[in-house]
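Every protein chain except one is present and positioned as in the full complex.
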Amino acid sequence: MRKSSLFLLGWAVLVLLAGVMIVHAAVRSRAAESSLSEEIRLVRELDLTDLCLVTEASYTRHLSLTDLFTAFQDHPTALEHFPSGSLLPPSDITRRANGPLDRTAKKHP
Amino acid sequence: MIELFEARKVYHAGEPNEFVALQGITLKLNAREMTVIQGPSGSGKTTLLSLIGGMVRPTSGRIYLLGREITSLPERFLTEIRRRTFGFIFQHFNLVRGVSALENVMLPAFPTGESRAALKKRALSLLGLFDVASKAAARVEHLSGGEAQRVTIARALINNPDAVIADEPTAHLDTRLSCELMEMLGRLKAEGKAVLIASHDPLVAEAPAVDRIVQLRDGRIEGDG
Partner (left out) sequence: MAPWIERQRNILDFTLSSLMRRKRKTLALVFVYTLVVFLLASVLFIASALKKEASLVLQDSPEMIVQRTSAGRHDPIPLSYLDSIKGLPGVQSARGRLWGYYYDSIVGANYTIIVPETGPSGKGSIDIGAGIARVRSLLAGDTMEFRSFRGEILELTVRDILSPTSELVSSDLIVISEDDFRTLFGGPEDRVTDLIVRVKNARELPTIAQKIAERLPDTRIVLREEILRTYEAVFSWRGGILIIILAGAALAFMILAWDKASGLSPEEKKEIGILKAIGWETSDVLLLKFWEGMAVSLTSFLLGILLAYVHAFATSGALFVPVLKGWGVLYPKFRLVPDLDAPLIIALFFLTVVPYIVSTIIPSWRAAIVDPDAVMR
């Protein structure tokens, strides 16, 4: 067969596979609710707040309950000593939520 | 078939290294005629060939091809005309390395969008015409000098040109191959093509198929006969 025909055929195969991939993803995505039902149930029953992705340290295990200073709780100058801590930064959303309260506080008499 | 009228070619015009390659050439070339352009190196032979073949535009003057002026045609029309009208045989063969002889012969016609099957057939028959059909699939690096020479000629003919232009075609050939080449070019002339050869090889000028010799010196025609 001609070179370009063979090559274009190869591309057609790859594009077809990519199409299959997209369809597969869509199908699995739609079935997500049922495949995640166990997780959803446990979150509700046990009042869970985080994904159990990184069990290295408390502030990587419970990302949403963590502050920037959480690492300091281990040691005054410890900014970070777990590898994954540098990958999963604490959320500054909580900081921002609680920040205004500091500003509206009353002065100590 | 091809007419030049007071064609001049100046390189690097206006700059310190300005160089006048051709000084106003008036020349007429006919079909079924083999013309040799003779002259020492630096006389402007290659420039004249480029000019006639539509590879470069003259600084001044006019060029007519089959009665039609091509001096100021835009590049894309010029290229198409050149592709259809001329077949080139270069001094250094200029075959594409790493690619088969057959594909080399077909190359000039790729942009035309002709069906590959038809193209292949024609290329093979051309290679057969020059007795190198057996080497069709061989890479050009594996061809002997003579075989490469024939592939070059076959390539020049793939688009059925009206004229064949050869620039120092015998420069890398021995006597036997040179004679063979002149004989093959003679055959083309007999088929009705115009053949133009630039060469300072006496063997070329003395070949029986030659009809006319044009002497070129310092960009000027000195003799025509």
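As written, the chain order gives the labels A and B, with residue 1 at the start of each chain.
Please note the rule applied: contacts are C-beta pairs under 8 Å (C-beta built on N, C-alpha and C of every residue); 3 or more make two chains touch, one makes a residue touch a chain.
Only a predicted model underlies this, so the values are computations on that prediction, with no experimental measurement involved.
Undergrad: Could you tell me which of B:31, B:107 or B:138 touches the chain that is not displayed?
TA: Of these options, the touching residue for the absent chain is B:107.
Undergrad: Tell me, which residues in subunit A touch the chain that this view leaves out?
TA: Residues 2-5, 7-8, 10-11, 14-15, 17-18, 21-22, 24-26, 28-29, 31-33, 35-36, 38-58, 60-65, 67, 69-70, 72-73, 82-84, 86-89, 91, 93-94, 97-98, 101, 105 of subunit A touch the chain absent from view.
Undergrad: Even though one chain is hidden, which residues of subunit B still touch it in the full complex?
TA: Against the left-out chain, subunit B lists 46-47, 49-50, 55-56, 75-76, 79, 82-83, 88, 90-91, 94-100, 103, 107-116, 119, 155, 159, 167.
Just so it is clear, only the chains that are shown with their structure count from here on.
Undergrad: Let me have the rounded angstrom distance from the C-alpha centre of subunit A over to the C-alpha centre of subunit B, please.
TA: 69
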